[in-house]
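Every protein chain except one is present and positioned as in the full complex.
A and B label the chains in the order they appear, each numbered from 1.
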Amino acid sequence: MSLDKDTVRNIAFLARIKIPDEELDHLAQELSGIIGWVEQLNEVDTESVEPITSVADMSLYRRKDVVTDGGYQARVLANAPDPEAGCYTVPKVVE
Amino acid sequence: MPWIIEGETGDWELVCGLEVHGQVISNAKLFSGAATAFGAEPNSQVSLVDSAMPGMLPVINERCIEQAVRTGLGLKAQINLRSVFERKNYFYADLPQGYQISQFQHPIVGEGSVLLDMPDGSTAEVGIERLHMEQDAGKSMHDQDPKRSFIDLNRTGVCLMEIVSKPDIHDPEEAGAYLRKLRSIMRYLGTCDGNMDEGSMRCDVNVSVRKVGEQGLRTRTECKNLNSVRFVMQAIEYEVTRQIDVYESGGEVVQETRLFDSTRGETRSMRAKEFAHDYRYFPDPDLLPVELTQEYVDKIAADLPELPDAKKERFIGDFGLPAYDAGVLVASRRTAEYFETVATGRDAKTAANWVTSNLFGMLKAKGLEIWDSPVSAENLGKLLDLIADGTISGRIAKDVFEIMGETGKSPDEIVEEKGLKQVSDEGAIQGVIDELIDGNPGQVAQFREGNEKVLGWFVGQVMRATQGKANPGLVNKLLRDKLSA
Partner (left out) sequence: MANLTELTLAQAAQGLAAGDFTSAELTDAHIAAVEGARDLNAFVTETPDIARERAAASDTRRSKGEVAGPMDGIPIAVKDLFCTDGVLTSAGSHILDGFKPPYESTVSQNLRDAGAVMLGKANLDEFAMGSANITSYHGNVINPWKAADGKDRVPGGSSGGSAVAVAARLCLGATGTDTGGSIRQPGSFCGIVGLKPTYGRCSRWGIVAYASSLDQAGPMTRTVQDAAIMLEAMAGHDAKDSTSAPIGVPNFAAALSGDIRGLKIGVPREYRVDGMAADIEALWQNGIEMLKDAGAEPVDVSLPHTKYALATYYIIAPAEASSNLARYDGVRYGLRVDGDSLDEMYENTRGAGFGTEVRRRILIGTYVLSAGYYDAYYLKAQKVRALIAEDFRKAFQTVDAILAPATPSAAFPIGENSDDPVAMYLNDVFTVPLNLAGLPGISVPSGFSGEGLPLGLQIIGKPFDEETVLRIGDVLESSAGFDAKPSYLKGDA
């Protein structure tokens, strides 16, 4: 499967990564190369195979319903670029 | 009676489904140990996990699983013993991880149903498609600054139950009844407090229309995050009219999310271009599937409180109440319990009347909820006993009730203190009557001429003379006897 410029642009938008126009062609080529290479998996017969999502052979640990965390506003804001009034701030969002 | 809208080109009907998001009642969040309480300082109930710091991982809260299963059982739904959390990937300021942990292909609860109590006393059934668990998002505030939006992540990660109905709703009244019933069930179970105005229950509405008799479904639109039952009903009404107009003028309804303007009661197309979301769901690799045993589910089922439908049936059967009254009483679990305390061992219809008119009236006037009622169920019961055994009249009882509301005292105390016992002493009443008859020959004459109304005047006079304490039945009988003699 070959990826064209438009596809790369759309994917880049889904991933919110700005890509300069002049890089799109080369990137499309590279990505097409990688995707073409991974398509070798089509050779494998997986008809009756269940997909694995974890190799952790255990059951999901469930914790008790007790408040054990939070309550440290300063810590969670410590690395924020532009905190104010106890909040994170971002460019204005129009809803 | 199906709701039919007459258009220019024929009759139309509504096809509507609701998606309700309910915040689960729990102390801590779904995947983080931070608190869930409403109204705290911004970002003070935010853990490192909630703020999506590098290297943070989710750990599930066992109570959230229980609450979801409990709700599923309350919806008479299939509990899926195996369910999977998936990541729903998108970017937004109130979504720090850049994905929401939700359930997509394998939700914890499958199909169920909800029975609606319609205002006219009929019932309708709305199917439930599924219920799944997911993380709530944070809050963005846009009015603090002209150039910036402020983000508070306190709400991020609180457990939500998303309940998806089947498109079985065909009339705004049904939508309202469905929401109220759903809220009632969750409140009965203690799994969600259903306070739409606080945002702990939100509703998305999917609306489409079609000609009556048409098979298949037409394009639907979605209205999100409506936070009152009234808005939901208004949004539906507006959308139905709008969509019919579009079709009848030769257009096509566009699949889109619309905003509901509550001040105008209208829905509007979103101005900004809506990008097609590709959520790229995949199973969350930081978690494992939730595996429940049938025993686990059965234990929760065994501990469920009696739910509204069953309670209503029992009230109808055991107390002989009409369906409508039973429905009103079971809408809230606390009301039902209050009523049952009053009604047990007494005349149920009387109890029902006192609760639904006198008590509800008093609570409304005082702005109180039933659990803060100044009149306890036990005391109301005692009041009814005093009427039943003739100690006081119905009229006096009303006064006593008001005083109970002001003082919280028991009716016996009040009756004693104020000497309100009904006078049923024939001799005493006879004495008063004789005096009145002697003193009012004109009215006596009117009565004998056939004026029944003047009997009422006499009764009134006797009541006045006895400070309202005379037994009205007895007064009537004795007066009639004397006057007719």
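The criterion applied here is as follows: a residue touches a chain if its C-beta (ideal position, glycine included) is under 8 Å from a C-beta of that chain, and two chains touch if they have at least 3 such contacts.
Everything numeric in this text was worked out from a predicted model, so none of it was measured.
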Which residue of B:27, B:78 or B:97 touches the chain not shown here: B:97
Hidden partner chain, touching residue among A:35, A:66 or A:85: A:35
Absent-chain interface as seen on subunit A, which is shown: 3, 7-8, 11-19, 27, 30-31, 33-35, 37-44, 46, 49-58, 60-61, 63, 72, 75-76, 78-82, 88, 90-93
Interface with the unshown chain - residue positions in subunit B: 48, 51-60, 87, 89, 91-93, 96-99, 149, 151, 278, 280-282, 285-288
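As a working rule, only the chains that are shown with their structure count from here on.
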Averaged-CA centre spacing for the pair subunit B and subunit A, given as whole angstrom: 41
Touching residues (chain side subunit B, partner subunit A) in the complex: 26-28, 32-35, 41-51, 53, 59-65, 84, 91, 93, 140-142, 144-153, 272, 275, 278, 280, 283, 285, 287-291
Parts of subunit A lying in touch with subunit B, wherever the complex brings them together: 13-14, 16, 53-54, 56, 58-71, 73, 75-77, 82, 84-95
